[in-house]
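Only one protein chain is missing; all other protein chains are in place.
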Amino acid sequence: MQLNDPAVWTARYRAVREHSLALAAPLSDEDCGAQSMPDASPIKWHLAHTTWFFETFILEALEPGFQPFHPEFRVLFNSYYNGVGQKHPRPQRGLLTRPPMAQVRAYRADVDARIAALIGGGLDAAGRSRLAGLLVLGLQHEQQHQELMLTDVKHLLAQNGLYPEYLAQPLPAAAPAGKAAWLAFDGGVTEVGYDGDGFCFDNELPRHRQFVEPFELASRLVTNGEYLAFIDAGGYRDAGLWLAEGWDWVCAQGLDKPLYWHQDDEGRWCEFTLMGLQPLDPDRPLAHISLFEADAYAHWAGARLPTEAEWEHAARQSGAAPGAPPALPHPGGASATGTLRDMFDHCWQWTSSSYAPYPGFRPAEGAIGEYNGKFMVNQYVLRGSSCATPAGHARASYRNFFPAGARWQFTGIRLAR
Amino acid sequence: MQLNDPAVWTARYRAVREHSLALAAPLSDEDCGAQSMPDASPIKWHLAHTTWFFETFILEALEPGFQPFHPEFRVLFNSYYNGVGQKHPRPQRGLLTRPPMAQVRAYRADVDARIAALIGGGLDAAGRSRLAGLLVLGLQHEQQHQELMLTDVKHLLAQNGLYPEYLAQPLPAAAPAGKAAWLAFDGGVTEVGYDGDGFCFDNELPRHRQFVEPFELASRLVTNGEYLAFIDAGGYRDAGLWLAEGWDWVCAQGLDKPLYWHQDDEGRWCEFTLMGLQPLDPDRPLAHISLFEADAYAHWAGARLPTEAEWEHAARQSGAAPGAPPALPHPGGASATGTLRDMFDHCWQWTSSSYAPYPGFRPAEGAIGEYNGKFMVNQYVLRGSSCATPAGHARASYRNFFPAGARWQFTGIRLAR
Amino acid sequence: MQLNDPAVWTARYRAVREHSLALAAPLSDEDCGAQSMPDASPIKWHLAHTTWFFETFILEALEPGFQPFHPEFRVLFNSYYNGVGQKHPRPQRGLLTRPPMAQVRAYRADVDARIAALIGGGLDAAGRSRLAGLLVLGLQHEQQHQELMLTDVKHLLAQNGLYPEYLAQPLPAAAPAGKAAWLAFDGGVTEVGYDGDGFCFDNELPRHRQFVEPFELASRLVTNGEYLAFIDAGGYRDAGLWLAEGWDWVCAQGLDKPLYWHQDDEGRWCEFTLMGLQPLDPDRPLAHISLFEADAYAHWAGARLPTEAEWEHAARQSGAAPGAPPALPHPGGASATGTLRDMFDHCWQWTSSSYAPYPGFRPAEGAIGEYNGKFMVNQYVLRGSSCATPAGHARASYRNFFPAGARWQFTGIRLAR
Partner (left out) sequence: MQLNDPAVWTARYRAVREHSLALAAPLSDEDCGAQSMPDASPIKWHLAHTTWFFETFILEALEPGFQPFHPEFRVLFNSYYNGVGQKHPRPQRGLLTRPPMAQVRAYRADVDARIAALIGGGLDAAGRSRLAGLLVLGLQHEQQHQELMLTDVKHLLAQNGLYPEYLAQPLPAAAPAGKAAWLAFDGGVTEVGYDGDGFCFDNELPRHRQFVEPFELASRLVTNGEYLAFIDAGGYRDAGLWLAEGWDWVCAQGLDKPLYWHQDDEGRWCEFTLMGLQPLDPDRPLAHISLFEADAYAHWAGARLPTEAEWEHAARQSGAAPGAPPALPHPGGASATGTLRDMFDHCWQWTSSSYAPYPGFRPAEGAIGEYNGKFMVNQYVLRGSSCATPAGHARASYRNFFPAGARWQFTGIRLAR
């Protein structure tokens, strides 16, 4: 990758960085400080950590006479890079009332100016090449955190009996979802992994061959209405539908519905959204379920979840590609037709594939090599993208991953058989 | 109690209420929202809950045509009164980024105005009498939370690697503590409990007789320097000094020093205070230790902790009384002399007495009866008052209480034998 | 204490030691090995540990040329004496399938023979005096474990869906309990603690004065039938009746009845006993409840629990004394009359007194000093004795103690007011 046109790079950098601040704009400083669970982080921490990433992996490496913005930030805003040193304990990120938001904004501005200066000039060719690679990684990293900012703040607001709105806008009723169709795909040796000439994460490489049996995919995502039928049929009470660990999980937590669903005293269902509490829309795609729930639903529906190779194969064959996320951060989904819809932009789709290295996988050198590889155990791959994924971030080879019980992401179901 | 002079009552009410806001003044809105552990609460929550107390127990009972400031606040800011209804989960008070601080200030102003109106007139004699009793209780309640505001925010700031200061003021070195003297007190039948004509909590009543053997009390509190000698002598490694449950507690948590002590790489001790990190002052009273540590230290020193009857008996005999808390919220303590010093105003003093009802104890009617009585199990009584106790709140019959492992209060050691 | 007549001492020693084996007689070796929870121990472990006590504290101290029966037993059968050294982890006592029961019996026989030899002669006067003191302590210690053998095996058998019987004997219906009377006692300065010339534990000393207000005690223990009325009145669902920690305990464990009660599909109550599953007898004393339950029941009944000073004062004034335990190890209880009944021999009676040292308490020197003192925190005193207490073990000054949530002992309720 070459850093040829500083103006282009500067603009690209600025656009991503400003989008993070735009996501925080509807929130008060108080909103930005709280952490609702160890898996989630405060908005302020996201804003600081993404800046720390540029400071630590670019400025510290390439800026002449580097001095840290604040020496303690190296520890406070390190997420999980053991190679960088100590880390503030993850479950206590919400206790960092200092630095205040104003200082985090100043931190962002300072690092942004210094990055802009680096882009502007002074590095030799090798340095410029290295800068380009790290810039792209840093921006992709920030886009990942932009999605987490939305899912983490949704989880936070959902704990509040006031059911606060992130955006005070009405969520219109969706068009009828229609009946899903089964679309058939050929089997054979297929190629999996990234093969373009742009950016991809190390976990999408190397592109390699896999053998896939013929299979069918549902033309659209499972809807709230369909999942409600599963609930009404006793899905959360029938051990026979569940993976053993999933059944233990359901019983231990006393679960009987998706994460943000509520049923009022008259039995009416509603759903907490980033636009506040809304009536449950049966035509919208189901979101915020775990792999355990996805698997049990598929079992009940006489189907199964796709593997990640099947998903990627189908996406390529059908030419599915990310578009723009919906206007409001909530899954919409088109009406079903005979083509493969909603592979992107609405809900991540659980696959049955555990997150594992591709044959020949090689992580980056140094601390940055901790980015992906060390998480490749006891997690499952999700494919596609969601309504919270920033435009331009997703692609067919993209591998998202979460533990089987995670529910706070926009995660839904694409059936296979 | 009679509410005779509205101007006096209004002034008293206003003084206490304004002190709460003054305690929050050095803090940002971000600082006020965080909760460092389930036992502690955010400053914002303290400010709202103390207001809720006046709204729920006074306005709701006595104000004609009462309307709540916000219907959901009844749940959000209920601490533990089952008789009032649902409660927001205690460990999640730090997630209430809404209402914002500004709305909590408005809540305080609204309730204050309505309380002032009630004081000002309109109630009949029975109502005025009831109002007087509840006002005093509400103000005493708010003073208790004022102490917690300081101890809770200290615990919060201590979690932050930046070691932020609550007050940016230097903490001067204390005068030499000198050697403690043993002061002798007679035994016999003594009276315990409140007998004045002002306010006391229900747990200080009824005044009753107890038989006390002759005993001695140390003339002053144990100092940091004395406790350091215990540490240096291996106090945290000698099971024989500890209560069995205390030893399990030490081992499970790997403890080897008081809560806020740190030792740097050169072995120098410092202490986190509300004025930031400070060198450990050997002449100041030891604070922030558990009953387990207090008991082990006493054992090591060849002494024991006093009972609450002994403490109260000695306080009365020697005429010890609360003065003004020190200028900075940190324990000071006078130089030792032959008289009983520092019974108040520096550190609460652990007693060996479990928190239990006095003979004939009777809690108040209704939800407000949950104030004290239901906590009378597995807690231990502390006597005196601390540097964080508001002026005018303490008295010789006052019974503070915490579990044996609590360390975040200003708790210290008065030896007996 | 003097060891004057070896034949008497030998007989006394043998009688206690044989009683332990008699208690194990109805059990198989398999029954003797299992441990149902960390608080309980296997029968085999009780048999070995009581022997370890004699070996460690008597033979090791007084036998010339002492050699341990097995060097590893010092660790395996040490309960909690840090002064003796390492300990096998308490929750893993049930994993000690070796030594086998046969070897434990041989261990008992070996130690018994060596103790008999020591009693028989060879020690000088000082040694004989020391031996006498330790022998009595060892036998009292073994009697305590005899009670635990019954309660621990009851807890073990209760986990088994076969509801096995410890004794295959019918449990006859009790006589009608009749209505309890309130018996009045004078207040004033009273003496508490042991004052006889026989044995007592260190925690019963020194005898000292306490001031007691006038009070009343119920003439008999609360019955199953009375407690059933509390359940039927919603006692387990009314937070207002419970100590706050008790209510948390009830909710966390989902409790709605005493430990060994079962209700069948037709609503009939039965109770697991050492004689297997039996219909619940409304006239027998309630047993196997926690302090939390006892306190809530008393609250509901408009009464309270006695203090230990009240209990001891009443026992002495009324001349209550232990008799023989009932023929079967289950609480019986006499019909109520106008006198104080069932102070002993049926159920231990929770008091509201936390377990604390008496004024001037002094534990024994050395490791044996860990016997009682180090447990004096967060436990509550029970007075009297139970159907599982060996004959000759109890007395009016005896202080039993357990945490507030313990239920597997024969613990019941004596009301006071």
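We call the chains A, B and C, going by the order they appear; numbering starts again at 1 in every chain.
Keep this in mind: a contact is a pair of C-beta atoms (placed from the backbone, for glycine too) under 8 Å apart; a residue touches a chain by one contact, two chains touch by 3 or more.
The model shown is predicted, which means the values in this text are computed figures rather than measured ones.
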item	value
Chains on display which the left-out chain touches in the complete complex	A, C
Candidates C:Leu76, C:Leu280 or C:Ala294 - the one touching the absent chain	C:Leu76
Option from A:Ala7, A:Ala25, A:Ala168 or A:Val189 whose C-beta touches the chain left out	A:Val189
Omitted-chain contact residue, chosen from C:Leu3, C:Val16 or C:Ala34	C:Ala34
Contact footprint on chain A, counting only the chain that is left out	80, 82-83, 189, 208-211, 213, 239-240, 242-247, 291-292, 295, 304, 352-354, 356-357, 359-360, 370, 374-378, 404
Hidden partner interface residues of chain C, rising order	28-34, 36, 72, 75-76, 88, 92, 94-101, 156-157, 159-162, 164
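Everything below uses one rule, namely that only the chains that are shown with their structure count from here on.
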item	value
Pairwise touch network: line, ring, star, complete, or other	line
Most centrally placed chain - per-chain CA mean versus overall CA mean	B
Chain B-chain C separation of Cα centroids, rounded to whole Å	38
